[in-house]
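Some notes on the structure that comes next.
Note that one protein chain of the assembly has been removed; the remaining protein chains are unaltered in position.
Each chain carries a letter (A and B) given by its place in the written order, and its residues are counted from 1.
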Amino acid sequence: MPKKIKLTDKGAEFLKQIEKLSGETITMCDQCGTCSGGCPFVEEMDITPSQIMRKTMLGQMDVLDSKTMWICASCFTCTVRCPRILDVSKVSEALRQTKLRQAIDNIDIKDISKEDAEELPSIAVVSAFRKFTS
Amino acid sequence: MGKKTGVYLCQCGGNISNTIDLEKVQEHIRKEKGEDVEIKIFSHMCSGAGQKLIKDDIESGVFDRVVVAACSPQFHEKTFKAAMVKGGLNPHVLEIANLREHCSWTHKTEPEIATTKAMDVVDASIAKVELNIPLTEKKMQMGERVLIIGGGIAGIQTALDLADTGKEVTLVEKLPTIGGKMAVLTKTFPTEDCSACIISPKMSDVQDHPNITLYTNSEIENIQGHRLHFKATIRNKARFIKPEINMDECLACEQCVQACPVSTRNYWEQGVIDRKAIYIPAALAIPFRYIIDPETCLNFKEGQSCSICADICPQKVIAFEQEDEIIEKVFDTIVVATGFDIYDATEKAVFGYGKYKNVVTALEMERIVDHISEPEPPREVGNRVAFIQCVGSRDEQIGREYCSRVCCMYSVKLASLLKAAKPETDIYVFYTDLRAFGKGFEEYYKKAQKMGVKFVRGKPSHFTEHPFTKQVSITVEDTLSRQVIESDFDLVVLANGMGLSKATDPIANFLKLAKSEDGFLKEAHPKYKPVDTLVEGVFIAGTAQGPKDIPDTVAQASAAASRVMVTLAQKEFSIDPILAFVDQDKCDGCKLCIDNCPKNAISMNSNGKAEVEEALCLGCGSCIASCPTEALDLYAYTSDQIYASIDAMLSNKNENEKRILVFADNNCTYRVADALGVRKMKYTGETRILRMPSSGRVTLNLMMYAFKKGADAILVGDCEVNNLRVPWTSEVAKKNIEIAKARLIESGVPGDRIYFEEFNAGALQRFVDTVTKISESIKGFEPITSEVKEGLCQRK
Partner (left out) sequence: MKDNIKIPYFPGCTLKTTAKNFEISAIEAGKKIGIEMVEMPKWNCCGVVSSLTSDDLMKHVAPVRNFVHAEEMSEKGTVNDSRMLILCSMCFNTMKNTNRRVKNNAEDMKSINDFMYLEKDYEGKVEVVHYFELLKEIGFDKIAEKVTKSLKDMKIAPYYGCMLLRPKEIGIDNAEAPAIIEDFITSVGAEPVNWDAKGRCCGSYHTVNNKDIVVNLAKGIIENAHRSGADAIITSCPLCAFNLDNRQKLIMEKDPNFKTMPVFYFTQLLALALGLEEKFIGLEDHYIDPKELLKNKNLI
């Protein structure tokens, strides 16, 4: 259901914070959709990568509740294609970090079965924990 | 010396004398100069009476050089020069001391400061004028010879306009026919008139015009640049067909074409239909003549000697032995109309162009659509067609920030034409922003929507080809519905953007034409000199200057023609005598100056010494800094003159005072200071403003000398890059300043004392802020000790 959104000072502050953390000027996003069209994970996401750029620009903090940033695996496909040379993977990381720094981890070691733990290469486990915990 | 200088102090009806104590100034000059000067105070120097005063004084033989201390030279320098001539003196033994804008108006509320500053300004002018020498303008004759490079619609339009007014036009086109890209298009937007039909009469006119000499299949090999005097070398490449002297020589019977065994890509059909190695480029080709393409013709392949066409030709006009012809011609003006190349989409592998069979360029699509209604079209389009916008435009990944301006509309056109011919085709245009800004564009866009063309806002970024069907799968976010579309298309059309044609590069090199950031040729001024270049006598027309559609191109081409006419109407041109010159005795032939002239005006003469080509020199003075032996100098701004001015300007400084010496370029910085005066805007009285031809003239030695003579800080000003008269003087200045700063540090001079600023005419407050900042920062600086000063510069 379409819902009206409010543009707030807090939202503007949120944009500034994500821009600082990511080092990207999110207001430069042209919303061309290049990132989403090339994203190998887009079908797994609830909102598209270009939407997280948009929502962040408009200070919509519910972007932090979306799955998208957790699904992004920093494959950098969007990074090398964005016509504005924006790095969406850095914005994803900044959003993940914003959440993680509230001490909310996105993975629990207890959820990994013994069989998995034995089978998985260390490279997988280390990277998952680096991305999903703070 | 034996000469006397006449000094006129103008009251300007109180504008000057109400603030500045002119009596005191007069007294000061008398004390300094004694019998060498004759001083007069007058109410309005610019009035008829004032001018007469100068004229009469000169005629009476009292003095042989003049300083007028009045308003800024931008107002009445010409007036006073005329008075000098009337009196029988050379106009260049005159100096203007700017008492009104730079002194009395700016320091209206500080009469003492204004008066002190006025003394310095007059002193500097007197010191300079003592070294002025008479200079004469040289006149050069012009003909009416115009070279137009590029035979597309821009070159054609310029050529016809000029030829119709009786100019001698030479049009050079590198391809075997004129017509350019327009000869490849099917129809034109938004009116859908047939491109060939509207350009082909103009092409014929070019061929038939008595005032146009046309060289097709020809390249410019070299242009030796002289201002309004260019010598071009044209290579008219062999067609391998005997020249047509009588109409009956070649019958255009086509037997040669039918017999030729070679099949290759035809540019005018964009590969949609092939051609033979011997061919006539297109039905509308001008000249309508055969040509053999030596790249593909088997006769030219090593170890082969195919001559089927020559054998079959009933008229025996084929001549494999024909050689290129070299033509040398002199021109007074040049119009560069070298046009664009479409973006090479193979550089962006993601689109699959060149790899996937069914990904085509828009130019290829022009030809596909042109043939689509034929009973057996050479290429079918299938059921679902995608247009991809912004391929090679607005994409910083490939360094192309700009919008190519025509792609939205040509895609709308191609989609509309296709839809009209094959209404069952499902057509999608994927765009980021649909730009329909021109006359009739929005209406045309709406018409396409009405026909059922679907416009989807999103830039596809994943393309794959089905290995068997050769359909292309596209993944794209519809950014309006936020859904990701993944679908197969039978044909994908890339809307390639425009870039400066590669063929322009050698031309730009010969003529030293600058490029703007987008890579296109740079106009002399983006607003009021849109078809001039910074090289006098060279103009640009069409897309070589930047992306544009046909009407804009034609309008600009006519503008270029008109600018050529204005230039040629002057019949002769004069060379401003403010030119660089070389002291042949001091020059040691090191050649360092040669690369330091943006206009290639310096070359080595037969004695191995540098020499300035006066027709080329723009008098910016940037070369001077590069000369290690001080052999190079600039008339009207010689080093001796500037040293003398600096010395005089700073000589009245008291120990407890500070001085900021402003080296102000004549075009921007000096005028900003004038404008501040007009607005009565105050800034620090520590400033002393010295007029310079450009910031590039401010050499290391001049800066060091200024510090030696008491300057506490220096501000060097020039125009912003876009408005520079000679677009590199500020680069030279920045380099010189770096060296000067290092020299100060080496010599033990504390503090940041040299500043550089780029001004535009409106930068009044910035000038005030800059000098205020400098004044603040030098407050705490220790004065430079006389010992250190001595070490800065050898000159006394």
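Criterion: a contact is a pair of C-beta atoms (placed from the backbone, for glycine too) under 8 Å apart; a residue touches a chain by one contact, two chains touch by 3 or more.
Because the structure is predicted, anything quoted here is derived from the model rather than measured.
**Student:** Looking at the full complex, which residue from A:E13, A:D46 or A:D116 touches the chain that isn't shown here?
**Tutor:** A:D116
**Student:** With the full complex in mind, choose from B:E465, B:D490 or B:D718 the residue touching the hidden chain.
**Tutor:** B:E465
**Student:** With the missing chain put back, one of B:K86, B:K329 or B:K348 would touch it. Which one?
**Tutor:** Of the candidates B:K86, B:K329 or B:K348, B:K348 is in touch with the missing chain.
**Student:** By the contact criterion defined above, which parts of chain A meet the unshown chain? Give residue numbers in ascending order.
**Tutor:** Touching the missing chain: residues 20-23, 40-41, 43-44, 71, 73-77, 79-80, 87, 89-90, 93-94, 97, 107, 111-112, 116, 119-128, 130-132.
**Student:** I need the residue numbers on chain B that touch the omitted chain, in ascending order.
**Tutor:** Residues 348-350, 355, 464-465, 467 of chain B touch the chain that is not shown.
Following the convention adopted for this analysis, only the chains that are shown with their structure count from here on.
**Student:** Show me the residue ranges of chain A that touch chain B in the complex, using the header's touch definition.
**Tutor:** On the chain A side, the touching residues are 30-38, 42-43, 47-48, 50-51, 80-85.
**Student:** Which of the residues in chain B end up touching chain A in this complex?
**Tutor:** 350, 390, 394-397, 432-433, 457-462, 474-479, 482, 484
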